[in-house]
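Take a look at the structure set out below.
The complex is shown incomplete by one protein chain, all other protein chains being positioned as in the whole.
Moving on, here comes chain A:
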Amino acid sequence: MSSRKKVLLKVIILGDSGVGKTSLMNQFVNKKFSNQYKATIGADFLTKEVIVDDRIVTMQIWDTAGQERFQSLGVAFYRGADCCVLVFDVTAPNTFKSLESWRDEFLIQASPRDPDNFPFVILGNKVDLDNRAVSAKRAQQWCQSKNDIPYFETSAKEAVNVELAFQTIARNALAQETEAELYNEFPDQIKLNANDNGRNRDGDNCAC
């Protein structure tokens, strides 16, 4: 019933400016990388169809501008998100530190039903660079302390782990989506039954 419906997963990528959100998305969707930096304006998205557990789902990946703080995108933008991807730059410790506030702000704005179990994925980007400043262990520890968020070390330039990371994102988002669907469909089902009853009674009463 629900599997036949077209599944659209809304994924939101957040993180400080210049950590490589757009590059990661481009690498995943278009398999392209450009060395040139161009700031994203507002928000943009790309879609890609992927197969998760034998189901075809469309990922709507929203890339946001690192400079735009939350209030400008607002409640309406974050509503209905199925997964949130937080990106930091392994060569810039500040971008790692601000993950916490990105996460908190996201939860405030999106106000998901179950904030503790909302699927996040953390990506430590630019691992191809030599001047690394945030160790994998430190990032891993932080992720574990936040209810075991999956953590990946990626490089949008060399396409390291990008595919794998987005597979995980899609799977976790799908799990969230189906849960939400179950929750949503309850009142409808009751309504349908009521309609059916009414129709049956009509049938009984019909003279022909």
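We adopt the following convention: contacts are C-beta pairs under 8 Å (C-beta built on N, C-alpha and C of every residue); 3 or more make two chains touch, one makes a residue touch a chain; residues count from 1.
Please note the rule applied: contacts and distances are computed from a predicted model.
Colleague: If you had to name the missing chain as UniProt does, which of "ESCRT-II complex subunit VPS25", "Ribosomal small subunit assembly protein", "ER membrane protein complex subunit 10" or "Differentially expressed in FDCP 8 homolog" would it be?
Modeller: So, among "ESCRT-II complex subunit VPS25", "Ribosomal small subunit assembly protein", "ER membrane protein complex subunit 10" or "Differentially expressed in FDCP 8 homolog", the name matching the hidden chain's UniProt entry is "Differentially expressed in FDCP 8 homolog".
Colleague: Looking at A:34, A:67 or A:117, which makes contact with the chain not pictured?
Modeller: Answer from the full complex: A:67 touches the omitted chain.
Colleague: Considering the complete complex, identify which of A:44, A:104 or A:158 is in touch with the unshown chain.
Modeller: From the options A:44, A:104 or A:158, the contact with the absent chain belongs to A:44.
Colleague: For review purposes, identify every residue of chain A that touches the missing chain, sorted by number.
Modeller: 41-45, 47, 60, 67-69, 71-77, 79-80, 111, 191, 195
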